[in-house]
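One protein chain omitted, others in place.
This part shows subunit A:
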Amino acid sequence: MNTHATESATAGSTLVAAPTIRYYAPGGVLFEIEGRIGDSVMETGVKNGVPGIVAECGGACSCATCHVYVDEASLELVGAPDDLEDDMLEGTASERLPNSRLSCQLRIQADFNGFTVHVAPEQI
């Protein structure tokens, strides 16, 4: 699952705004969406209508149709995929690249403000 170790609890703090996640849809249109800490990058994108994230299994790491390329600058926030996700990534419809992730496995943390992904052009 998520490999990022930063403390995500923000209870009691009014200073931490909801982090804004940035999605480049296939074709390049940018969507900037306020994320809920603990939700996945997939859920946040799908619920708000970011095109191109299919997410057929709803986040169970079973479909590989929520494939995104994580922006270089954001990559260090999420680290590497675990074994299951790594195996699933072998079956993505768009080419797997070093910054490929399944967005359902990326959990939004307090310090994700500006976290940027490019939705893979082909998901199925």
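Heads up, the rule we're going with is that a residue touches a chain if its C-beta (ideal position, glycine included) is under 8 Å from a C-beta of that chain, and two chains touch if they have at least 3 such contacts; residues count from 1.
Please note the rule applied: contacts and distances are computed from a predicted model.
Engineer: Out of "ABC transporter permease", "Oxidoreductase", "Ferredoxin" or "(Fe-S)-binding protein", what name does the UniProt record list for the absent chain?
Structural biologist: For the chain missing from the view, the UniProt record says "Ferredoxin".
Engineer: Out of A:V41, A:C66, A:M88 or A:A120, which is the one that touches the chain we can't see?
Structural biologist: Residue touching the absent chain, from the options given: A:M88.
Engineer: Which residue from A:A64, A:V78, A:L106 or A:V119 sits in contact with the chain not drawn here?
Structural biologist: Of these options, the touching residue for the absent chain is A:A64.
Engineer: Mind pulling the subunit A residues that touch the left-out chain?
Structural biologist: Where subunit A meets the chain not shown: residues 36, 38-39, 43, 46-49, 51, 56-60, 62-64, 84, 87-88, 90-91.
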